[in-house]
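Here's the structure, in structure tokens; my notes come after.
For this view, one protein chain was removed and the others were kept in their places.
Letters are used for the chains, namely A, B and C, taken in the order the chains are written, and counting of residues starts over at 1 for each.
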Amino acid sequence: MELDILTVKSIIILLVFGISLGIATYSTWAERRLAAYLQDRQGPNRAGPLGLLQPIADAVKLFTKEEFIPASANKWLFIFGPSLAMLTALMSSAVIPFGSTLEIGDKFIPVQGIEVNIGVLYSFGIVSLGVYGIMIGGWASNNKFSLLGAVRAASQNISYELAMGLAIVAVLMMSGSLDLRKIVEDQHGGNWNVFYQPLGFIIFLTCAFAECNRTPFDLPESENELVGGYHTEYSSMKLGLFLFSEYVNMFVASAIVSVLYFGGYNYPGMDLVADHVPHNLATAIGIAVMFAKTFFFIFFFMWIRWTIPRFRYDQLMSLGWKSLIPLAIANIIVTGCVILLFN
Amino acid sequence: MRLSDRAKDVSDKNMSFAERIYLPAIATGLGVTIKHFFKKKVTIQYPEVQRPVSPNFRGLHVLKRDDEGRERCTACGLCALSCPAEAISMVAEERKKGEEHLYREEKYAAVYEINMLRCIFCGFCEEACPKQAIYLQSDKMAPAFYGREEVIYGKDRLLESKDKTRPTDGPKRRLTATDTYIDPIAVGYNRQLKK
Amino acid sequence: MQDLPEVVRLIPITHYLLFASALFCIGMLGVLIRRNALILFMCIELMLNSVNLLLTSFATYRSDAAGQVFVFFIMAVAAAEVAVGLAIIVMIYRNIKTTNVNLLSRLKW
Partner (left out) sequence: MAEKLFYFLTFLALASGLMVVVSRNPVHSVLYLILTFFSLSGHYILLNAQFLAAVNIIVYAGAIMVLFLFVIMFLNMRTHNEPMAPIWAQLAAVVSAGLVLMVLVAATKASSPALEAVADTDSFDSQIGLVQTLGQTLFSQYLIPFELTSILFLVAIVGAVYLGRREPGERNSF
């Protein structure tokens, strides 16, 4: 029995990795199609039906391009940077609870890569490491544009991490736990955190955009001022890893937003469903709901990208430090007062 | 006077609270973009769907034959001379006995080449031709190339086939270094000298 | 007794003491031989961390949360210290274009 659980666990972990990679792959396709649609165009539709083979064609192209390392670059760090970016992006998906429990034999196995009781801290810590890939890659390129991109990424991530952490604190105060699964279970049915924490949700979402280096906060790679930012000197699959890690990050951020604020695998009427269908089927419906929410937020990320222009750097900093952090602190205080009043 | 009613007066008044928190503006922007998401796309799927072209559109060249299936071209070189891009070159040859069913005139073009990378599809060759031998089709465009050797169209690809359908059965001979052909530059130069 | 963490049963606390002392001495060595103010700063962090590890291990072995709380405080103080320290180093660099501590002993520029 012990072995069985181990097998199921490793299958779940592999599945989580595979799914995050697959979703990231198809996010590139979805992003291009969506961008085209928002601009009255068609987007890539030649490779396979609806252009669905486009990501594979892109990958083949990136793999077969020339590997190039600039002569004055720091060779090992130049390779290490994109690998680290990809590694940290993938690691953070491990603690996300994608669903309730699966009944196998007489055991209930939670649908989650690793169960830790400090899941929020874990994902937060991994996210804060994500900037190293960009910084090291940008610095090792030995190019002033790359360096500027790297420095921008570092200061942007540190600034927005603060507001992000403070926004999460209000959620933690409500659930009283750092365990992502417990946070999800507290939002049973339609009792989602977003109804109690609308301000915290907006702050968190804004910071998630900044942490993923997505427009309107894509200053580290702003192509019309810094050429390509931190990945100016990169080519072939090393560039691919950088671009890919952005999409993995986007998937993880969307999943965490839906877990923290939109109830994860909870949906209104889930008790009714649970009464009438077998346990595993109910779990599967929950997983589907979770993915629907995640996909919506991925869509939202792209929608925002093709709507809002990029911030200027001083605007970015003043938004982070002068608006989001004070707002997040006020949010914490109000949440604390309300909790004190009603308990 | 206002040219359109879309102009807005510029003002430097302070932003209201709603404007300063940006969120309503962002929501409006999202609304605009999502409206475009559902709009009809204007893209034309080119190889499958083609835009209609004008009947006097100047596309790919063709060397015409007359009603009896004889080549009309007499290799006078006027097309090459009139070509501003100097894309046409040819080698003339005399018609032998027994070839009357092949060539209409006593002189014909043994080699006729158009460099499609140089050609600007101006149609001057068509205008210059006294025999109505070269013609720019309105329904066919010069295709894209994969290699430079495909760029030069010889008689094998230019000449109309006997039953007026392509591909042609024209000669496959191409220009060689030993050929003496009408050099448009030299001709023009001579003409200037004569003046 | 079965409540004991595996590490407490298997590894004597002296191992942690020796490990922490070694780490501390490495940090000290760095402070002594390097001349770059930033590297010195990093070596000091190394020494701080060896002390953190020691406090944590004692807290676990003695089952006393106070030790871990102290580590938490040390981390907070270290963060504050780094913020100010790096600002000072950047200021020094602006003024004398080097972070070599030998040149700082003049105390003027």
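Going forward, contacts are C-beta pairs under 8 Å (C-beta built on N, C-alpha and C of every residue); 3 or more make two chains touch, one makes a residue touch a chain.
Not measured: the values here are computed from a predicted model.
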Displayed partners of the chain not shown (whole complex): A, C
Which residue of A:Q112, A:N143, A:N157 or A:Q187 touches the chain not shown here: A:N157
Positions on subunit A contacted by the hidden chain, ascending: 74, 77, 116-118, 121-122, 124-125, 128-129, 131-132, 135-136, 139, 142, 147, 150-151, 154-155, 157-158, 161, 178
Sites on subunit C contacted by the missing partner chain, in the whole complex: 1, 3-8, 10-15, 17-19, 21-30, 32-36, 38-39, 41-43, 45-46, 49, 52-53, 56-57, 59-66, 68-69, 71-73, 75-84, 86-91, 93-94, 99-100, 102
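The criterion applied here is as follows: only the chains that are shown with their structure count from here on.
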Length of the line joining the C-alpha centres of subunit A and subunit B, rounded to whole Å: 51
Touching two or more other chains - residue numbers and ranges from subunit B: none
Where subunit C touches two or more other chains at once, by residue number: none
Contacting residues of subunit A [partner subunit B, same complex]: 34, 37-42, 202, 303-304, 306-308
Residues on subunit B engaged by subunit A in the complex (per definition of touch): 23, 26, 29-30, 32-34, 36-37, 39-43, 45
